[in-house]
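Of the protein chains in this complex, all but one are displayed in their positions.
To keep things simple, chains are lettered A and B as they appear, and every chain counts its residues starting from 1.
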Amino acid sequence: MTPSMSPTNIFSPAATPARWIAELSQLVLSVTGAIFVVVAGLLCYCIWKYRRRTAADDWREPPQVYGSTQIELAWTIIPVLIVLVLFLSSARVIAATQRADPGRNALQVDVVGHQFWWEYRYPGLGIVTANELHVPASDPARPTPTVLNLYSADTDHSFWVPRLAGKTDLIPNHPNTMWIDPAEPGLYLGQCAQYCGTQHAKMLLRIYVDTPEDFARWVEAQRRPARVVDQDHVSRGREIFQRTACINCHAVSGTPANGRFGPDLTHLMSRETLAAGIVLNNRENLRQWIQNPDVIKTGSLMPAMALDEADLDAVTDYLLTLR
Amino acid sequence: MSTESITWAAAEPVSSTWVERLHGWVTTVDHKRLGLMYILYALLFLVIGGLEATAMRIQLIRPHASFVPPHAFNQLFTMHGTTMIFFVAMPMVFGFANYLVPLMIGARDMAFPRLNAFSFWLTAFGGLLLYFSVLGGFGLYGDGYAPDAGWFAYAPLTAKTFSKGHSNDYWTLSLLVSGFGSIGTAVNIIATVLCLRCKGMTLGRMPLLPWMMLTMSVLVILAVSPLTAAQVMLLVDRYLGGHFFDVQAGGSAALWMHFFWIFGHPEVYVLIIPAFAIASEVIPVFSRKAMFGYPVMVAATVSIAFLSMSVWAHHMFTIGMSSGANTFFVITTMAIAVPTGIKIFNWLATMWGGKIDFKAPMLFSIGFLFQFLVAGLTGVMLASAPFDWHLGNSYFVVAHFHYVILGAIFFMVFAGFYYWFPKVTGKMYSERLARLQFWTFLIGFHLTFDFMHVPGLLGMPRRIYTYEPGRGWDLWNLIVTIGVVFQAVGVLLLVWNLVFALVRGPRAGADPWDAWTLEWSTSSPPPEYNFATLPTVRSRRPLWDLKHPEDPDWKYE
Partner (left out) sequence: MRPATANGATDDWRLPYAGRVGMLSLIAAEAAIFVIFIVAYLFYLGKSASGPTPAILRPPIVLSVCLLSSSITMELALGGLRRGRAARFGGWWILTIVLGAVFIAGTAVEWRHLIVDEGLTVSTNLFGTTFYSLVGLHLLHVVIGVTLMTVVAVLWAGRRLADAHVPKVEVLSMYWHFVDVVWVVVFTVVYLVGR
């Protein structure tokens, strides 16, 4: 099972929590594999050796053996010992993962699960974004892990990026915490892993691990208020956006729009994808989404905005300026 | 002890109309008829559940398929799980228990025959109520038809906010009703086993099947009740404005999970223990050897049942419990592997030194042994909480539990069908066809459920109506779907074999397998009163004693 088989392969860890699990899994798989080989081997041997051979054999019953204390003791004690080994190894990883101290250099990110998108807030940095999480790579020599505080705005979700860590659920009124420390910059994929409704399958995760320089640049760009472009149709689009129901759900910093029900759009165009990772973020898809989200993601909670063609184009043009 | 049945002069009319015959079945309190009704009911829903699975597998055969829309898929997996657990597996095991327990303990019927009938009809009604949702599930917002919150219906997805309309109420109510039926049957089995054994049959001389059905029934009593309680709480939330699981008012979503899994985990042992029971009857007979380690088999079963009440939160390793809690549930879950493994060794030791006859019941039993071994080992993997942080809620878990339910439980159910078919019907099935069915189903089972582990290891979560290309899941999903065809053919072959044998098969005698327990001492099929005179037994294998008077079991036990 090689990394090239899948970008979500649990056996190609890229962060410490995932690596600890992968190492533990090697032990567990070896032990259970050995047990399988032994017991299945005995079974195969038994059904071959003790098969009924000829009809002449039939009239006599084989010796009836009712039990054997020695054997039964042996096959009780050995499994108990195996269980003990597996238990202690598991307990060690549980303690290490759940009691790890991320240290003062850790980046704190609040993750809020919604039906059917991810909200990311960086309280220390004053950033709010959606669906694409940026974290700095963590140098093993001087670790800068990211701590994810998991909340839910509605029902249960689960954050699973297999190459970075095991999954942890987002449960309303039940905050959870997890941490990751990826060393290698790149894009890591995952998706929601707790059934949360109609579009559970389309709540994808995209984690961008940036070099420290790239991350700093990203942070700086995200902290700026929304770009203001003063071209006719863009202004018209902004005006329609702020006049209609859009601002009830969406926020664009530096404008009157501060709805929290839907994703923050301040830097919408800094994201590569839309609708929680399922389509590319380009003019066509954006326009379609605004016109009728159900075409892209049926059952999504954003209503079709019922704008006429001209208004739709204007709003799209406006949003395209929000880099 | 009599090995023949005395037939009384027929008190019933010589020819009864079909209405009268139907009336006889509908109003019956005879444990044998009720047992058969449970089994036929289960087979009907097996086909329905199988069609639901087939639809899902077609949808998942490739990424971004559009065979069924998302909301329909979500109803499919909810209905498939609910149907298979509550209206296939449970009625199936209750059917076996009902038919066999009185016969095996030398009684004429269950302790409470009318309760028996009432429980059956409650369960039957529950299943129909669940499927009525397809027609009647329109809620105020017309939202959803069949239930679609998954078979474990996690809060707050089942709150009025997220489940508008009545679809999930059908889930709640149908299971509430059939739950009462299950408790009724469990009460009946316990009273029957403890109070109606024939003379000389101490608990230490009782065959393993009644022992295990007794254990299963105690588990039903302790496990179904928490589900009943939780469902009442859910109804209070949805209809009386209660706040048990209302997170906005301080209610806890995790509390539902605890209550559900306090039911849910023992429930799977309710399903597997009867499979152990069938294995413990079939394997000795077809190895021509008494069960190896009878007392330990009983002790192991009872301890499995007891331990199963302490492991529930291994279904919740990912919800953010403390490391202490996670660690506790790791040890209890792994501990239960010990008595379970012991049982496999005991069956192996029973076969060891025997003369194994590979008739259909034994073929399926051997399949069971291999597959239950694998299922148990993947269970040990899941018991390791950190490993479960990846594998939980993924297709690895789906593969694991189907391995248990299909690979272990249903293989033994098929073994049981073939083993007791001659007794129930007085006819013998075609061994050749049964062999063909075994191999066909085996191939299909392994194509689907062996390869299903792989997407889980590659990050595929469960309950998704489609998936993204480029994740490496495509090929495996394709193979998984292909296996469905073989399994469907296998089930059809089974039904064909049994129906054909029923109508045109050769006569089978009272004891075609040369077996050792009391049900084989009466005619095939047994008369309504089971035994002309109630037997007296002196050992665990009364028919062995009869057939081997020079070397009876009671000298050695």
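General observations
The rule is short, and it goes like this: contacts are C-beta pairs under 8 Å (C-beta built on N, C-alpha and C of every residue); 3 or more make two chains touch, one makes a residue touch a chain.
Bear in mind that the values here come from a model prediction, so they are computed numbers and not experimental data.
Of the chains displayed, those contacted by the omitted chain across the entire assembly are B. Of the listed positions B:Leu46, B:Cys198, B:Val404 or B:Leu447, the one in contact with the omitted chain in the full complex is B:Cys198.
Screening B:Ser119, B:Asn188, B:Ser280 or B:Asn346 against the full complex identifies B:Asn188 as the residue touching the chain left out.
Among B:Ala107, B:Leu173 or B:Met351, only B:Ala107 touches the chain left out of the display.
In the full complex, chain B contacts the hidden chain through residues 107-108, 111-112, 115, 183, 186-188, 190-192, 194-200, 217-218, 221-226, 228-230, 232-233, 236-237, 240-244, 249-252, 255, 259, 262, 534.
Just so it is clear, only the chains that are shown with their structure count from here on.
The geometric centre of chain A is 34 Å away from that of chain B, both derived from CA atoms.
For chain B in complex with chain A, the residues that touch the partner chain are 69-71, 74, 149-150, 154, 156-157, 161-162, 247-248, 250-254, 287-290, 292-296, 318-320, 322-323, 326-327, 330-331, 334-335, 337-338, 341-342, 344-346, 348-349, 351-358, 366, 369-370, 373-374, 377-378, 380-381, 383-394, 457-468, 470-473, 548, 553, 556-557. Residues 1, 5-11, 18, 20-21, 24-25, 28-29, 32, 35-36, 39-40, 42-43, 46-47, 50-53, 57-58, 61-68, 71-72, 75-76, 79-80, 83, 86-87, 89-91, 93-95, 97-99, 115, 150, 154-156, 158, 160, 162, 165-169, 171-174, 176-177, 189-202, 204, 278, 298-299 of chain A touch chain B in their complex.
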